[in-house]
Structures are given as C-alpha cells and as structure tokens.
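As you look at this complex, bear in mind that one protein chain is not there, while each of the others sits in place.
Take a look at chain A:
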C-alpha cells in the first residue's frame, strides 16, 4: 500500500544531520552519568549502536526519544533543540518513532487496536489512522494476525508489533532499543531487510549487543562504552580494527574486542 506524497515530504531539509549531539551528558539516578560527554552526528541510514552491557545505550536512546532531559551539552534532532517545550516539541516528537527495550503493551488489545491507540497518542491525523495502521502492520508481516489479541502472540510477534507501532507515524528518526531480542533467525533476516528498507530515507538507530546484526543491516557502526563514543565508521572499518591476536569468531567481533580492550582491562574481564 503506497502513501500519498505530501508537501512536507518534498520540502527541503534545513539541517545537515538528523541527530547531532555535542558534549551530551545524561544523568541516571542522582550521581551516575550514563552518557558522559558524547559528540555524535548521525544522518540518514541505519546506525548500529554497539556496546557492552551498562554502556549507556538505553539511556542514550531515551535521551534521543526526548523522555530524558540532557544534564549538559547540546542535542539537536531534525534541526530542533531536543529540550524544547510546547508545540515545537510536540511537532518534533511526531516525527520520532521509538521502541523501548521493555516494550509494554495492553494484553487485551488486538494488534490493530494497539497500533491504532499508539497512532492516536502520536497525533497521526484521524483520517490517516486506518491506512497508516494497516501499512505498519503489513510491513512487519502481521496482517493476518491483526485481529488477534496481544496476549495470544508469541514473543517475536510482540516484538514486531513494537516495531509496527514505532513506524506507524512514518518517522524521520526511528529509535529501536534491542529490537532483535526474541526474534528467531528467519524473523531476524526479515527484520534486517526491513531495516535496510527504512534506512533509505530515515535515520534509524538500532541499539544491539549482537555484532552480526550490525554486519548484516547497518550502514554505520557507533561503538559506545562507558558513556563515551569509542568508534564511528562503517562495519568494514570496525572489522579492520581487529587483528588475529584479538578475541572473537568473526572479523567484526575481533574489531569490537580490539576497540574495547582498554576499557575491559580497567574494569576486569567482565
């Protein structure tokens, strides 16, 4: 199903980067800075956000989704400062899609009702809601289960509903926090195809701890550890960073462990 092209779609962009952070700091709890002085520029494409557990990936994604206020530094999304208020802030949020790591849903809703509810929360114009919902549900391959209640779905399907609700407003920035958790290998392949499709005209940020996801679907890798940017480049650059002396089963894994080596030594092997 195609969407009609509106004036907003062909208007010239007035920003160079969809996401631009300078010296970004985001606090978690009273003391800890989970994101500590991050400089990052992300444009259109699929960006894989890699990092060990506790690196601050979720906090960064939450800050990008504007549900956490930065403690310091600047964050610009689609050319707008992220800390704004009022109508400009709402207009910015309408162009962001977000799948949280813990994707909570209402068990009694059907797939269609849930995605419709999210479309309502995202202020999709009322007349566009049915078509937008159908398109989103078809894109994640759940058209035949659209009238089933959420509690009857498997874990992988619930995850796909999460992706459907994230793309229902045709976002310009799509933030997916661990979207491949719970998907089986075939679904994972299909999901990577969907990511590449979306990445053609959207800035997609995918946080993951699976290096193979990045190799298959991402145009760009952002390696993130202890709240700071360690590396940004193509998957090939990441592979080139590792040598045979580093741990890992694939060139990407060796590159990953090579770049994280110094931080691992500081904190012990775990």
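Criterion: a contact is a pair of C-beta atoms (placed from the backbone, for glycine too) under 8 Å apart; a residue touches a chain by one contact, two chains touch by 3 or more; residues count from 1.
Throughout what follows, contacts and distances are computed from a predicted model.
The UniProt record for the undisplayed chain lists the protein name "Putative zinc-finger domain-containing protein", from the options "Putative zinc-finger domain-containing protein", "Spermidine/putrescine transport system permease protein", "Amino acid/amide ABC transporter membrane protein 1 (HAAT family)" or "Chromosome partitioning ATPase, Mrp family, contains Fe-S cluster".
In the complete complex, the residue from A:13, A:32 or A:90 that touches the missing chain is A:90. When the whole complex is considered, the residue among A:118, A:157 or A:218 that touches the unshown chain is A:118.
On the side of chain A, the interface with the absent chain consists of residues 62, 65-69, 85, 89-91, 93-94, 96, 98, 100, 102-106, 108-109, 113, 116-118, 120-123, 130, 134, 144, 147, 165, using the contact rule stated above.
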